[in-house]
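Note that one protein chain of the assembly has been removed; the remaining protein chains are unaltered in position.
The block that comes next holds chain A.
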Amino acid sequence: MTMIFGVPMAVFMGQLTLGLVNGAFYALLSLGLAVIFGLLKIVNFAHGAQYMLGAFAALLGFRYLGINYWLALVLVPLVIGGLGMLVERFLLRRIAHLDHLYGLLLTFGLALIFEGTLVNLFGVSGARYATPEILQGGLNLGFMFLPTYRAWVLVAALTMCLFTWFMIERTRLGAYLRAGTENSQLMQAFGVNVPLMITLTYGFGVGLAAFAGVLAAPLYPVSPTMGSSLLIVVFAVVVIGGMGSILGAILTGLGMGIIEGLTKVYYPEAANTVIFLVMILVLMLRPAGLFGKEA
């Protein structure tokens, strides 16, 4: 059997594939954070809670309204994104002129409220969300058995990432958004409704988190605490990629997924720490992040 660094080729390839799947999640979540930070300069600490709300909305929608997975994939991001817009319009906007720290505190507080409320209602054990029938089973890749659903997650998350990148970097709407963050007064003078744009952008970032939540629902037990553990890693990914860099967030997310996956084979004890080690290295050598512009 071919060996790579003392590990059979098949195992190595398997871990690489799983790393990519996890990386796609990191990419999707850090993308939402990057969009929000890049355009609104808000460090959105509620991102993990919004991801969790996405998963819960899918679960409850199925349980009480009979909404199936595919419909949830479309509806839930709209509903949770809409909730995000209300948060932006009635809370975040009031503190937009203050230091960024206030936004961080406010979103952190909101995250605690969302989590605490759901813990009180549903406990912490979590619930199962059934994998849609068409995505059950697995693919034999030769070197591993890959559950079909994970393959789907990879495809769906990457498609969404590319779509977002395209929207922001290659369309007129995206150009407005980017210009609005550079100089919002000038944009307003040109007749662009900047406050509305900001609300929509925040809603879109939140919607991305909710989309990731729906994707995650069949993979992990749906529990109120599922977002908070992920959030810290995702922040590290954003810091490594460079705050506010769209493409950076996507590539770093995938890369970190792979690095973490390989650590799980070679030195599993460090699997939760390796991303932070990379973060420290990056901060020492390139403080603005791998893809960030020097401030």
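The rule is short, and it goes like this: contacts are C-beta pairs under 8 Å (C-beta built on N, C-alpha and C of every residue); 3 or more make two chains touch, one makes a residue touch a chain; residues count from 1.
In this section, contacts and distances are computed from a predicted model.
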TODO: Identify the UniProt protein name of the omitted chain, choosing among "Sulfate reduction electron transfer complex DsrMKJOP subunit DsrM", "Ferredoxin", "Acyl carrier protein" or "ABC transporter substrate-binding protein".
DONE: "ABC transporter substrate-binding protein"
Task: Identified contact with the non-displayed chain, of A:Q50, A:T181 or A:S223 - done: A:S223
TODO: Taking the full complex into account, find the residue in A:G109, A:G123 or A:P287 that is in contact with the omitted chain.
DONE: A:G123
TODO: List the residues of chain A that touch the chain left out of this view.
DONE: 8, 10-11, 14-15, 18-19, 21-22, 116, 119, 123-128, 131, 138, 144-145, 147, 149-150, 219-221, 223, 225-226, 229-230, 261, 264-265, 268-273
